[in-house]
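Read the structure below first, then the notes.
Apart from one protein chain that is not included, each protein chain of the complex appears where it belongs.
Here the chain labels run A and B in written order, and each chain numbers its own residues starting at 1.
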Amino acid sequence: MTEKKKTQLKVLFSLIALLVCAGMLFYVNHYTRPTFMLRTVLQLGAIYALVAVSMNLLNGFTGLFSLGQAGFMAIGAYTFAIFTIPVKSRSGVYYLYGVADWLSNIQIPIWAAIILAGLVAAILAAIIGAPVLRLKSDYFAIATLGFAEIVRIIVGSSPMNRITNGSLGLKLIPKFSNFYFPFIVVGICILIVSLLIRSSYGRAFKAIREDEIAAEAMGINLAKHKQLSFIISSFFAGISGALMGMYLGAITSTTFNVTLTYNILLIVVIGGMGSITGSIISSFLVIAAREWWLRFLDMEIFIGSFKVPLLKSGFRMVVFSLILMIVVLFFRRGIMGTNELNWNFIINRLNKKKKTGGESCE
Amino acid sequence: MTTNAFLQYCLTGISIGGIYALIAIGYTMVYGILRLINFAHGDIFMMAAYFMIFSMVNFALPWYVAIIVVITATVILGVTIERIAYKPLRSAPRMSIMISAIGVSYFLQNVATYLFSALPKPYPAIGFLTKIISFGGISTSVVTFITPILTLAFVFILMQLINHTKIGMAMRAVSKDFETSQLMGIKINRVISFTFVIGCFLAAIGSVLYFTPRPSVYPLAGSLPGLKCFIAAVFGGIGSVPGAVLGGFIIGLSETFIKAAGYSEFSDVFTFILLIVILLIKPTGLFGEKITEKV
Partner (left out) sequence: MKKFLALTMSAVLMLSLAACGGNASDDSAANNETAATGVAIEGDTIKIGVFEPTTGENGGGGMQEVLGMRYANQLYPTVDINGNTYNIQLVEVDNQSDKTAAVTAAQSLISSGVVAVLGSYGSGVSIAAGQTFTDAQVPAIGASCTNPQVTLGNDFYFRTCFLDPFQGTVMASYAMEQGYTTAALISQNGDDYSTGLAAFFQQAFEKMGGTIVANETYQTNESDFNAILTSIKAANPDCIFAPSSIATATLLLPQAQANGITAQIIASDTWENETIINAAGSAAEGVALSTFFDEHDETNPVAKEFVTGFKEYLNGNPQNLTSNGGSDGVAAVSALGYDAYMSVYEALKALDGAETLNSVALRDTLKAVSFNGVTGAISFDENGDAIKNVAYIKQIKDGKFAFLKTQSAE
């Protein structure tokens, strides 16, 4: 088979796979109850997939260990909420402190607000990026963690009362207009990130990850590329924050605490640092496991009169954290390592299997 | 501000600073040797408090026995965590081991919630420590008063240990160069375990001093103090014991005075800003060693 033919075949396969995916979404939307848990899991999974990919761009591809994702999500979510909460219900939302005068009549369309959310997060990243990016590895992580906490506290503080509603948070944020909305936004964003990674910029990012000094010697402008990666990552974190706001419908500053960053980090690790498809797969798996499949662990279950031991409230999170530890300790590369799930990967795996006589290969 | 109020703030700040210092030593020593930010340290501190409740309330041990039990249990917990969660990752990238630490922290919090419920448990009172003394217009408990003194005493002993004993020398060697020290015949695992023993010992002491005047323990009780002590360690230059102590006192005092000035809402913001500013001026903290890049 010629190379060209192979390529054509792969395109065909890709299209079939896509049709299957789209078909599945279509099926879920039309033939399941609107209350079916899978719908929630898919939507939330998509949102986490975007933020995980954005964190992966920074941590996995550029090798900058950032713990500030929650801060940028907070900025995105608040920007989105402030500009989209319907004007007529504002007085109800800001019932205690009242709404700032300049804000009381501004309402922009949802798509514009989503882009604005990303832009505000990106601008802030540009401002803090210049100094903070000078720090090395762990110190950069700590500084970004500190930054995220600063954002969270300031957003919920009393001088911001008339803008962010302070501690009380915002509610009545517009919901997704239809089931496909988050998938489209997330899809477009992830597409942009993956195109970026395949461009010369992406190769520069990877070079920085592998060896900063060598990369610099090759003529890569370290400061510029790190800054770029940081800003882009924050932009998408901001957008995912906006989507999170839409999904939740109500946000407060405590929604975006350090634990949220840790959760995203764990998704990235399980998926594999440096693999976009890995992050996407692991988002859906982790969300489904945590929010859906493992929920029974919190309930006391009786089989006949026999009470299943250990099961009581709180056990789900214990099991969940155990699973995470096991992945980190024994499957360090995560689901995908630095590979991407594409036809090359699948063909390679199949060939390998054939050669080793069908035994599992690792 | 009256003189009395000022003195009271100073006492509060120094006392909380002393506890931050004790716990920050745990962060800083582990970092010095393993280059690992032990995110679980704050939760070990929380578990130490639960151990105290068990030994004094459930087993009705007298306080001096209970403290020994608590120290032993905490040390065992810390060393076990190192063996299970950190040792297998010795050769792994720095990021994996840090993530493992985050995982342990998550796990300890969830286990504590599962086993002890989320309701706060009362911390047993140690009679003479909780006595309230007042002089002038200042009123405080004995424990607040002796905390900084005890802290300095332990730091002094620790410095002697690091500078004048064989194991101390080994620790210094390991923190200078991990691989070379291994080649020189230092049993690296022993040194690492010993570091965790010291860190957890101080965390256990810190937990007694911390929870006696704040007698309520719940599964998340370790997270915020943990974060602050960690900041103290970074502030002073992570890897340096005197740095951690100084950092602890500075963070404790500055946070107290920011609250005193009426900005309690922003005290953590100031703490973080202080941290970022220090990192920008001196990228490895006050006493941190310079990182040299090897090609």
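One rule holds for everything that comes next: a contact is a pair of C-beta atoms (placed from the backbone, for glycine too) under 8 Å apart; a residue touches a chain by one contact, two chains touch by 3 or more.
Please read these numbers as outputs of a predicted model, since none were measured by experiment.
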Touched by the hidden chain, restricted to displayed chains: A, B
Residue among A:224, A:295 or A:349 touching the omitted chain: A:295
Candidate in contact with the missing chain, chosen from B:16, B:77 or B:126: B:16
Absent chain, residues of chain B that touch it: 1-2, 5, 8-9, 12-13, 15-16, 110, 113, 117-123, 125, 132, 134, 139-141, 144, 210, 213-216, 218-221, 223-225, 255-257, 259-260, 262, 264-265, 267-268
Those residues of chain A which, in the complete complex, touch the missing chain: 3, 7, 10-11, 14-15, 17-19, 21-22, 25-26, 29-30, 33-37, 40, 44, 89, 92, 95-96, 153, 156-158, 166-169, 171-172, 175, 177-181, 183-184, 187-188, 190-191, 194-195, 198, 244, 247-255, 257, 259-260, 276, 291-292, 295, 298-299, 312-314, 316-317, 340, 342-344
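In the analysis below, only the chains that are shown with their structure count from here on.
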Geometric centre distance via CA averages, chain B-chain A, whole Å: 32
In the complex with chain B, residue positions of chain A that touch it: 59, 65, 131-132, 134-139, 141-143, 146-147, 149-150, 153-154, 157-158, 212-214, 258, 262, 265-266, 269, 273, 312, 314-315, 317-318, 320-322, 324-325, 328-329, 332
Chain A-facing residues of chain B, complex: 35, 37, 84-85, 88-89, 92, 94-96, 98-100, 102-104, 106-107, 110-111, 113-114, 117-118, 227, 230-231, 234, 238, 265-266, 268-269, 272-273, 275-276, 279-280, 283-284, 291, 293, 295
